[in-house]
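Here is the structure we will look at.
Heads up, one of the protein chains got dropped from this complex, but the rest are sitting where they should.
Now for chain A:
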C-alpha cells in the first residue's frame, strides 16, 4: 500500500518534471486535445439542456410517460350522451385504479379586457392535470382541491394574459370577467410562462367551471369534444390501452369511434439531436486523435535523450514497471490537464445565459445545472486518449537496455 502510493506519487512527480521540460511542445499539442474535449463536453452538456427543454415542453403538451388519451365520438357527428360518458369514465378509473386522470377540453372563451372583449384559448382540465403535465407556474399555485367549490371560479392565466391585465398582485385576488351565456367573474390564482413566440392570451379552467359557463350540448354544438387523459405506469400502458378500448366500445355500442392511444413524447422516442451529436463527436474525435498523435510525436522525438535518462533512473532503482507507469503518466497528466481546461470551457459555454435563452426559447423555466455526466465524459475521453498516446512511448521505454543506455 505504502509502496503503491509512493510509486503513484513518484510517477506523477517524474511525469510533471518531464512535461515541464518540454512545456512549449506539449502545450501546442494539447491545444487540440483541450479543444476536442471542450467540443465533446459542450455537445453532451447542451444536449442534456436541450433535452430538458424539449422534455418540459413535451410533457406540458403530451403529458408524462405514459399518458393515455381517450377520444370518443359518434360517426354521425351527434354528441355522445354526456352522463353516460361521465359514468363510464368514473367506473373505468375506479376499475383500473388510475389516480391521475383528467378531462381535457380545448375551447375558446370570450374575456372582457379593459380594451374590449377578446376570445381567449381555454384549456379546461381536472385538478390532476397539473401534475400529469408538470405545469409550472411563475406565480400562484395550480388548482387546489378546494378550488372546485369556490363561489368565484379559479382561473390560471398565461403571462400574456397577465401582462394585459397589468400584472396585478395575486395576493389582492384580481378577477377577470368571462363572458358567455352566463357571464362569470373568475379569480386569477396563478400565472404560467409562455414561449417567446407565444403572443396570445390563454388560460386554464377546471372542467367543471367550463361546464358551468356553457352546457356540454352547447359545447358539442360548437364542435368541442372532450378528451380524456390517464397517467399510467409505462409498463402497463399497452395492456390498459387495449382494456379501456374494449370496455368503452362494449359500453357505448356500434356507430361510435373509440380511440385510446399513448400521446406522451416517450412513445415517439427519438433523439432530435442525434445526427448533430454524431457529427460533432466525429469531428471532436478526430481532433482528439490529432492531439494524441502530437503527444506521441513529442515522446518519440525526445526518446533518444530519454534512453540515457531511463538508464540512469533504472540504475538508481526504478523498476521496469515504474518506468512504464511514469512514461504513461506523462501523457495522461498532460491530457488530463487539457481535459480540465476543455471541460471548464464547456461549462462556461453551456451555462452562458445567452446561449441558454437561444436554446430554450423561453420555454424552460429552470435550467438544469451543468450535467456532471458531460464533465466526466470529457475527462474520461482525455484520460483514455492520454493512455493510448502514452502506450507506445511507455512500451519503448521499458525495452531500454540499462547497460546500453548508460554506456557512453
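The definition used in the following text is that a residue touches a chain if its C-beta (ideal position, glycine included) is under 8 Å from a C-beta of that chain, and two chains touch if they have at least 3 such contacts; residues count from 1.
The rule is simple: contacts and distances are computed from a predicted model.
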Should one name the undisplayed chain from "Nitrite reductase small subunit NirD", "4Fe-4S dicluster domain-containing protein", "RsbT antagonist protein RsbS" or "ABC transporter ATP-binding protein" using UniProt, the answer is "ABC transporter ATP-binding protein"
I'm checking contacts with the chain that's been left out. Which of A:138, A:195 or A:315 qualifies? A:315
Among A:91, A:108, A:167 or A:305, which one touches the chain that has been omitted from the display? A:305
Across the whole complex, list the residues on chain A that are touched by the chain not included here. 2-3, 6, 9-10, 13-14, 17, 20-21, 305, 308-309, 311-322, 402-403, 406-408
